[in-house]
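First the structure, in the form of structure tokens, and then the observations on it.
Shown here: the complex without one of its protein chains, the others still in place.
So, subunit A:
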Amino acid sequence: MKRTSRRRLTAAVLTVVAVTTGATACSSGASGTSTKAADSKTYTIWDPYPQFSKGSEWTKLLDGCGTEAGVKIKRTAFDTSDLTNKALLAAQQGNSSDILIVDNPVVSTLAEAGVLTTTDDNKVDTSKVSPNLLAAGQSGGKTYGTPIGANTLALYYNKKVLKAAGVDISSVKDWTSLTAALAKVKAAGKKGITFSAIGTEEGSFQFLPWFWGSGAKLTALDSAQATSALSLWKGWLDKGYAPNSVINNTQTTSWQEFAGGDYAFAENGTWQLANADKAGFDYGVIPVPASTGGSAEAPTGGEFVTMPVQQDTARYATSQKLVSCLTNSQNLLQTDTTLSYVAPTAEVQDQQVTANAKLKPWVDAVKAAKGRTSDDLGTKYPKISEQLWKAVQSALSGSASPKDALGSAQSAVK
């Protein structure tokens, strides 16, 4: 009995040892896969496109570019909102990916953190890219990447609803005529317009065309023009032209409202084109009108291909080859078609319009669009944007007047 108990004890100790070593082996194995593979033949790419699984066009393109450069590609997809923090953490641990594809307003934040190499260092060619799109990736006179594609916002409209309400879309030229059209739609028993005013970056993104369309500047949130833009939205909510749910709408839920077929207008992005064809009704697209006519500047969306700083600088040469491969004209056309984006170079934009005439208004909108971090706002933009969406939420929910809401936003930025 003594012997058995001792044996049992030994067995237990062994089990514990085995389990702990097993666990440490597991953890070291896991960290081995998360850190960059040490060998020089494997290159890591992080992207925010979890919708593309293994075997999709996108991963085939990545692997193809890898083969061309003679290396193996290890690709990891993240949720967009997750990617900034993951990239910062990886940089802190010294195991950034070789190539990082990241949402454009984040580029200046990562550049500020010293995570990204400049195009001077990494020799990525950005000469063909439209300057207004490239600006989002520039900060302090340096460029930190190249856009893989762009998208922006415009107004989708439901032709049937407008016809029933007796609205001629060509009459919608400025805010006054748009509001008049919404009034007619409401009188005809349909719903006016839907957009997203949620308390996140999405809310600011959607408000910006109206904000810029009024002539306001992000450096002065409390200007009279800014107040007029917020009052326009507030007025629509008060009169019932826009649903109260916009305060909690993401761009996806706002799109679902429009796809229901009762709304005359929806502010949404290029990426909804494929869904618009599926919606089962005739739709059109116009640029967001500016306050006194003409098109408002809309913010650019879309990602940048960047190269994070590496300890082993010898890797840059191959990474640069990979970036050039991903952003050459032929591959851009393919990628941007898959993503439902507008290409960042004039040459590919023309090819896109030739292939699909429906893209014409979007290409025009992207040409007129403006980066959120442009005007050298850089890392000031996130702070301004947070106050902006808070002001929009306060005003629309009725807890402050548009003027007061923007006033306290401006004083919070300072």
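In this section, contacts are C-beta pairs under 8 Å (C-beta built on N, C-alpha and C of every residue); 3 or more make two chains touch, one makes a residue touch a chain; residues count from 1.
Keep in mind that, in the parts below, contacts and distances are computed from a predicted model.
Q: Assign the chain not included in the display its UniProt protein name, restricting the answer to "Molybdopterin synthase catalytic subunit", "ABC transporter permease", "Rod shape-determining protein MreD" or "Imidazolonepropionase".
A: For the chain missing from the view, the UniProt record says "ABC transporter permease".
Q: Among A:59, A:84 or A:327, which one is in touch with the chain left out?
A: The single option touching the absent chain is A:84.
Q: Give the residue, chosen from A:106, A:232, A:343 or A:406, that touches the chain omitted from the document.
A: Per the contact definition at the top, the residue touching the missing chain is A:106.
Q: May I ask which residue of A:50, A:293 or A:398 touches the chain that does not appear here?
A: From the options A:50, A:293 or A:398, the contact with the absent chain belongs to A:398.
Q: Just one of A:219, A:244 or A:330 touches the chain that is missing; which is it?
A: Spelled out, the listed residue whose C-beta touches the missing chain is A:244.
Q: Even though one chain is hidden, which residues of subunit A still touch it in the full complex?
A: Given the touch definition above, subunit A has residues 2, 9, 12-13, 16-17, 19-20, 84-85, 88, 91-92, 105-106, 109-110, 112-115, 198-201, 243-245, 247-248, 257, 379, 381-383, 385-386, 390, 393-394, 396-400 touching the missing chain.
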